[in-house]
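Before we start, here is the structure in question, set down as structure tokens.
Removed: one protein chain of the complex. Kept in place: all other protein chains.
Right, chain A next:
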Amino acid sequence: MTTTALATEDIFAIIVGHAREVLPGLDDHAFQFSDSLRDLGANSIDRSEIVMLTLESLSLKIPMIEVAKAENMGELATLLHARL
């Protein structure tokens, strides 16, 4: 994927796609920037899978620990956007 022109919203959409892939029960959920993956039912393994799938989609090689401080999906998208 070409990542140079991606906006934070685009990355958020990628995260949402992978969240729905890992957590099928969220198919109909209207995701917001303020959503917490933890509050949506993702356990630590689910969260690491969603983050890794997103990093792979972005071809972004950064340590997982760097994204651990994101409190919600919007912060995660913003953080990843800053590392592109």
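FYI, a contact is a pair of C-beta atoms (placed from the backbone, for glycine too) under 8 Å apart; a residue touches a chain by one contact, two chains touch by 3 or more; residues count from 1.
FYI, contacts and distances are computed from a predicted model.
Undergrad: Which name from "Gas vesicle protein GvpL/GvpF", "Aldehyde dehydrogenase family protein", "Disulfide reductase" or "Ketosynthase family 3 (KS3) domain-containing protein" does UniProt give the chain that's left off?
TA: "Ketosynthase family 3 (KS3) domain-containing protein"
Undergrad: Using the touch definition from the top, which of A:I45, A:I65 or A:A82 touches the missing chain?
TA: A:I45
Undergrad: Even though one chain is hidden, which residues of chain A still touch it in the full complex?
TA: 21-25, 45, 48-49, 52-53, 55-56, 61, 64
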